[in-house]
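As you look at this complex, bear in mind that one protein chain is not there, while each of the others sits in place.
Note that the chains are named A, B and C in the order they appear, and that numbering of residues resets to 1 at the start of each chain.
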Amino acid sequence: MSEVIAADQLRLLIERIERLSEERQGIADDIKDVYAEAKSVGFDVKTIRKIVARRKVEAHHAKEADTLFATYAAALGMQLAFDI
Amino acid sequence: MSEVIAADQLRLLIERIERLSEERQGIADDIKDVYAEAKSVGFDVKTIRKIVARRKVEAHHAKEADTLFATYAAALGMQLAFDI
Amino acid sequence: MSEVIAADQLRLLIERIERLSEERQGIADDIKDVYAEAKSVGFDVKTIRKIVARRKVEAHHAKEADTLFATYAAALGMQLAFDI
Partner (left out) sequence: MSEVIAADQLRLLIERIERLSEERQGIADDIKDVYAEAKSVGFDVKTIRKIVARRKVEAHHAKEADTLFATYAAALGMQLAFDI
């Protein structure tokens, strides 16, 4: 081996990464369960995802983005379900 | 080697994949250039991406999705820049 | 609104998703910190990622995959740093 490495140190780092990755996967599965629960009581998952994404954006930024989107869409003659 | 394989056949397949991948990368770069051009004349790239994505969706499907989104948002008391 | 929805139920579902997503992001940041720590003491992050990925694969499956890879590489005359 051209390179002698601190095997124990490497092992500890990797085991920490693996434990945290497992924890993260567990939470990802929990999130999937909540979406499945939402679907089972009649909600639309795709729309919930859009709402969750939207709630991360500052209200005034979201409003600006909507307005610009509607401006471009109107310039292209696109029919939207809403009016600004 | 436990497995004798048709080396020439494998080479031809891989070279075809590589040629096509190169072609695809070239077009991806062309798309990037168009977005850069749009930005340089003052358009908002993020909004153009939303418009491009929107134009792939059937108008009535898009309208249904907008309506459902607005319904959920209203139920949660979220302020949107538009009214259905 | 064409569709009356259970606003409270929707809110609870979304708030659960948001809490879990925050938790997941916290763990993702912790993982990033461990990789940064590994890098700071001289380990190669890219190689650690390969090792973490490899440790998820059953040893005999990994061995089969390596052998097949080496077989294809040899058929194409590719120089590898290892011999099967």
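Definition applied: a residue touches a chain if its C-beta (ideal position, glycine included) is under 8 Å from a C-beta of that chain, and two chains touch if they have at least 3 such contacts.
Here the structure is a predicted model, which is why all the values come from computation and not from measurement.
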| request: Give the labels of the shown chains that the missing chain contacts, considering the complete complex. | output: A, B, C
| task | Sort through C:Ala7, C:Ala28 or C:Leu68 and give me the one touching the missing partner chain. | result | C:Leu68
| task | Would you write out the residues of chain C that touch the absent chain, in ascending order? | result | 43-44, 46-48, 50-51, 54-55, 59, 62-70, 72-73, 76, 78-84
| task | Touching the hidden chain in the full complex, which residues of chain B are there? Just list them. | result | 5-6, 9-10, 13-14, 16-18, 20-21, 23-24, 27-28, 30-31, 34-35, 37-38, 41, 43, 48, 51-52, 55
| task | With the missing chain put back, which residues of chain A would touch it? List them for me. | result | 1-3, 5, 7, 10-11, 14, 67-68, 71-72, 74-76, 84
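We adopt the following convention: only the chains that are shown with their structure count from here on.
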| request: Using mean C-alpha positions as chain centres, tell me how far chain A is from chain B in Å, no decimals. | output: 17
| field | Set of chain C residues in contact with two or more other chains | value | 5, 10, 14
